[in-house]
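A single protein chain has been removed from this complex, and every other one stays in its place.
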Amino acid sequence: MLEPRSPITSSLAATSGALSSLRLSERAPGALLQIAGWADFEAASAPALSELGFKGLGDYQEARTSGSAIAYRIAPDRLLLRHGEQEGLLTAARALDPETACCLDLSHARWVFGIEGATAASLLARLVPIDCDPAVFPTGRFAQTAIHHVGVLLDRRSEQQWELLIPVTWAQSLWDYLCEAAGPLGYRLEQAAE
Amino acid sequence: MTATRLPQGGWIDRNHTLSLTFDGRRLKAHPGDTLASALLANNHALVGRSFKYHRPRGVYSAGAEEPNALVALREGSRCEPNTRATQIEAFEGLVARSQNAWPSLRWDMGALNQLLSPALHAGFYYKTFIGPFQGTAFWMRCEHFIRKAAGMGEAQRAPDPDSYEKVNAFTDVLIVGSGPAGLGAALAAGRAGLRVLLVEQDWQLGGSLLSAPRGRQEAWLQEVERELRSFPNVTVLTRAMVFGAYDHDVYGAVERLWDHVATPPDGQPRQRYWQIRAKRTILATGALEQPLVFAGNDRPGVMLAGAVRSYLNRFAVRAGRLALVAANNDSAYATALDLAEAGAEVTLLDSRAEVPEELTGPLKERGVAVMSGHAVFAAKGHERVGGAAIAAVGSDGRALEALETITCDLIAVSGGWAPALHLWSQRQQKPRYDSTKACFLPEGGWVETQDCIGAAAGTGGTAAAFAAGLTTGNLQPGAAPTLTDNGPGDDWTRAPQRQVPFTGLSGKPAGKAFIDLQHDVTVSDIDLAEQEGYRSVEHLKRYTTSGMATDQGKTSNLNALARIAQLRGSSIGEAGTTTFRPPYTPIAIGALVGRDQGLHFRPIRRTAIHDWHQTAGAVMTDAGPWMRPWYYPQAGESVQQTYKREAAHVREQVGLVDVSTLGKIAVQGPDAAEFLNRVYVNGWKTLAVGRLRYGIMLREDGIVMDDGATARLDTHDYFMSTTTANAAKVLAFAEELLQTAWTDLRVQVTSVTDAWAAFALAGPRSRDLLSKLTPESDLSAAALPNNHWVAAEIAGIQLRIHRMSYSGELAYEVYCPSGYGRALWEAIVAAGHSFGLQPYGTEAMGALRVEKGHVAGPELDGRTTLADLCLEGFASKKKSYVGSVLKNRPLLQDPDRPTLVGLEIEGKQGANPGSLLFAAEGPTQGHGEGWVSSPTYSPALERNIALGFLKNGPQRKGERIRVVDFMSDTTLTAKVVSHHFFDPEGARQNA
Amino acid sequence: MLRLPCPLCGLRDETEFTYGGDATVIRPPESETDIAVWLDYVFLRDNPRGPHREYWHHVSGCRQWLVVERDTLTHTIGTARLARESKA
Partner (left out) sequence: MSGRYSAFKILGQALSGNRGWGRAWRDPAPKPAYDVVIVGAGGHGLATAYYLAKEHGQRKVAVLEKGWLGGGNTGRNTTIVRSNYMMPGNTLFYERSMKLWENLSQDLNFNVMFSQRGQYGLCHSPSQIDAARRRGNIMRANGIDAELLDREAVKRRLPDLDYSPNARFPIHGALFQGRAGTARHDAVAWGFARAADRLGVDIIQQCEVTGFLREGARIVGVETSRGPIAAGKVGLAVAGHSGHLAKAAGLRLPIESHKLQAFVSEPLKPLVDNVISYGAAHFYISQSDKGGLVLGGDLDGYNSYAQRGGLPIVEHTLASAKALMPSLSRLRILRHWAGVMDMSMDGSPIITKTPIEGLYLNGGWCYGGFKATPASGWCFAWTIAKDCPHPDNTEFTLERFARGYQIDEKGAGPTPNAH
């Protein structure tokens, strides 16, 4: 199976700052599928969702996990589904009725930046106009926002672990921007760990 | 003035000594000093020259309001002009220079201006330099010298070596200022568990407490600070100035992270810009002391009384030994007392006739001579104060007796206080004048989320200010460490009496009496403005420039208002204030830019093939946010040589171009065809799966917006492409239509630009090459005619091959998932060797499309109609579509409009884009009959050609016209021809 | 900087949105052929000084078109709803 090529090709110093717990990584998102519909979206998307073990559309801003699938409710009639395996989503897609819903493979449209460590929220404060306080933005939440005018999706995977879904064509530019912002905090670049 | 460092006391660290340089002279200082305190400690009175008259000036204040002591800080590319010495923290190796003086600060030629001063009154320049001549030349010659004389500091011209960063902050409570009021509020909010951001511009917390003798409130301050810092929910920022209050409770602050050292540590930003979103804001910004206005009130050695006290108690610098303290309110009594304690001989003049015994008593005990009903009318001395003319004063500010000159080396003045309500007022609340407290107060506002407390709200007294802070969190004073008042006269709001200026018996000041020190605005300037009818405060400000200097009138606005009130016999409140604007004190441009500089000014968009292009030696060009290969020069080739070679190669063999930047939009749903039918001018109901079609869309006003091909991938699934430039605009427009107007359509539109890489393979050998790469696919003309697509696989990659041609050659567009784009590109290039495949850039692509007469960006300039572009035939007559009604507006239908034509340029020289078209005969005036939009050399036709717009163009085929470029002084001749220059029947693309 | 309450995403910075103009003008139906009606829709505005119903596109967020009530004098925000739901 072919692996998508990383859009990140700049060779940055692997570390910056001596003592840092901040770890930065970049990787492919796995499979990404957008499901969209009209009229009764709840019913229209149900077959695909139940295929993945989700019930209902879920709340906006809530990143739901089921097995290795994540569901983001990104709009009233849209869901973004993420899965480790392409096949997992394909079965879900096949469950949809094209008269009531449509699906779109976006696996190649995004890249993932991982930000991890005690200062992760500090770095994010330098990048997004989003309150990352755990009381406001707890684990299991996501936000669609912008870094440097580019729309991104920010997902808090755990207390100190965040993922950003970045449009691939902007990824290199934002990666450089992000690393520059992280410089004063100190960081370590990590190989994708999944 | 003889200033000295006292042997003990103050908040300075005497264990360490720092060496500073001012105008080449060494100054000894300690950590905890400012440049201003160091200058005073070294008895350095003369610090700068004033704006207009170049009068000698010294340190006037101890804070953000400083009008005089502006210096150029640091050297070389780190130099910062106009920096307030009163806020520069001393550091080892600090270098500063004086400004606006030539040849030196002591001997400044500019001071000769003073001789002319009666002619240099407010606004004199509006009345002269007009000249007896017509035109602007005379004025501009005068202006040249005026400009040189104006300005204060000198800017350096090298890029800034330091970096900056921006941080987004969210807080329950933002507290600005850490005096007793701010600290009280922070304690209250901190204990309540709220998220608190406490922001203080100084490096030390405490505000006005730091001006009291150190022992007095130090323990209290330490205790409160310890408690605050123990709260995880409280963030304390020092060296951070909140510069602006904006809509919806957004505040801006700049934190000076490393301005207190010579250079920031490696990699660390110099300053940090905080963009703060606060649920609630408490402004505890204190009050600013105001000057007294009398002749020579600008001489070095005239200082604000509160500042004199700060230098004494915080920096252990006694600004003078023979001190005259002059005041119109209670607050200066503490200064007089502390000066006396520090060994100065002190006389206190209070312009008020009545002063209570409890104020004067303690002073008299200390040997201070207290004279109520007296004022200072003139400062004596030149480069520093040597004496003062004093006398008894009436309530109108006039001397009641002959002036008497006394000797002194310091005049500490207090003209009352003005609450620092800047941030409050910036949200468009005009403050109200309180005649009892003789100041403007932040009252009558409408922003419920913002409160002013403490001195900023006109609360007098330290304990009261602290209590006001506690109250914001419903705490009683008893709930926190007790804070007592800070010396006599701590209630600065008690019975002040404002007289501006102090004058001799004549009613005129006994010399130049300054209202705005930095801008050299005198009382007579204010008077003149009033006399000439510049009566609104806003006119007054702009005519005299009072309040427009770097201090923004912190020490002048109130006195200017007081003077006009006096002239009119009205109240200060009636005059009203000018508008408070951000920033509170000036902020570095770089700070607000943060990291959005250099190549990060805007993010860059790259295709999956970007690096390959660069390795292949492509010269890249900007296309909106994208970088695209412009041309791929071979050794020594110019852009012209390259594109001709590349374009010719496409026509002869085969070329490959990266078109991933085209906008791509998935249009999905049962009503997708209906949607396309409405947005495009042509029909979409009959397009079969497996086919694609070129479409044009208009704006709502009937002007052409965009074009591109759309493929039908499946029953309910279309793949739309747009031009690179308009991708975002088209998507947003589609979403607008679907979400606001056509809510009944069952359609979803999603950008898939990032998902797909796209390459065009063009040239007579393209089919052979592709067939070799995907032997299973039948790409024959019969199986895959133009405007059809087919799914295929190359090098294990699933992809689509669209047969369509932009170049006019047999051509294909290959779409594959972008993550495989590079692999596919390399596979094509590898296989292409034997076919002579060459990459080509946007310049060659342009040449090819011009040969074919296809329109692009230069033709779709936002003003052209379908008919202008000879595309009217595309539009369906059977349906309505976006713009279909307004495109019929009469002048858009005018047959005389400039219309797309081809131009064959005669001679060897090509036309420049943007040249104007004129008939063969007649003048070349006006707007011409048209213009050249896209010229090129056509390798295929071996001549220079161009697309252009010409009035009545289609009817003028064969006519010879002139192509005029005034910019390069050239006139060419061209023959008007069809814009389909090359292979008009399309035999090659249909091959 | 304005902060706009997106019904889906919560209170967000103005920088995530693009402004879409007056939301009280109603796009004529496809069948409308009267040029005057289209001229009105495309070119003429009430431009009030005070309460204003206007479109904002949450372009870096949920990409929804919102109808927001905002005062053009004070910038105070009233309600914000999805455009598709607030269409009368």
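The first chain written gets the first letter, and so on, giving A, B and C; residue counts start at 1 in each chain.
Assume a residue touches a chain if its C-beta (ideal position, glycine included) is under 8 Å from a C-beta of that chain, and two chains touch if they have at least 3 such contacts.
Keep in mind that what you see is a predicted model, and the values were worked out from it rather than measured.
K.L.:
Give the labels of the shown chains that the missing chain contacts, considering the complete complex.
P.N.:
B, C
K.L.:
Out of B:336, B:349, B:587 or B:762, which is the one that touches the chain we can't see?
P.N.:
B:587
K.L.:
Specify the residue from the set B:111, B:192, B:447 or B:528 that touches the hidden chain.
P.N.:
Candidates B:111, B:192, B:447 or B:528; residue touching the omitted chain: B:528.
K.L.:
On chain B, where is the contact patch with the chain that was removed from view?
P.N.:
51, 77-82, 116, 118-119, 121, 124-131, 134-136, 139-140, 143, 146-148, 150-160, 162, 164, 166, 244, 246-247, 250, 252, 275, 426-428, 524, 528, 531-536, 538-539, 542-543, 545, 548-550, 552, 579, 581-583, 586-590, 592-594, 596-602, 604, 621-623, 699-703, 705, 857-858, 861-863, 886, 889-893, 912-916, 924-928, 931, 964-968
K.L.:
Given the full complex, what residues of chain C touch the hidden partner chain?
P.N.:
These residues touch the chain not displayed: 1-2, 13-15, 18-19, 21-22, 35-36, 39-40, 42-49, 52, 54, 70, 72-75.
Assume only the chains that are shown with their structure count from here on.
K.L.:
CA centre of chain A versus CA centre of chain C: separation in Å?
P.N.:
Distance between chain centres, rounded to whole Å: 29 Å.
K.L.:
From the C-alpha centre of chain A to that of chain B, how far is it in Å?
P.N.:
33
K.L.:
Hey, what residues on chain C touch two or more of the other chains?
P.N.:
13, 59, 63-64, 82, 84
K.L.:
Show the residues in chain B shared as contacts by 2 or more other chains, in ascending order.
P.N.:
In chain B, residues 275, 277 touch at least two other chains, as defined above.
K.L.:
Which chain C residues qualify as touching chain A in the complex?
P.N.:
8-10, 12-13, 15-16, 59-64, 82, 84
K.L.:
Can you list the chain A residues touching chain C in their complex?
P.N.:
60-61, 74-76, 129, 143-146, 149-152
K.L.:
Give every residue of chain C touching chain B within the complex, in rising order.
P.N.:
1-3, 13, 18, 20, 23, 27, 30-35, 38-39, 41-43, 55, 57, 59, 63-65, 74-75, 77, 82-84, 87
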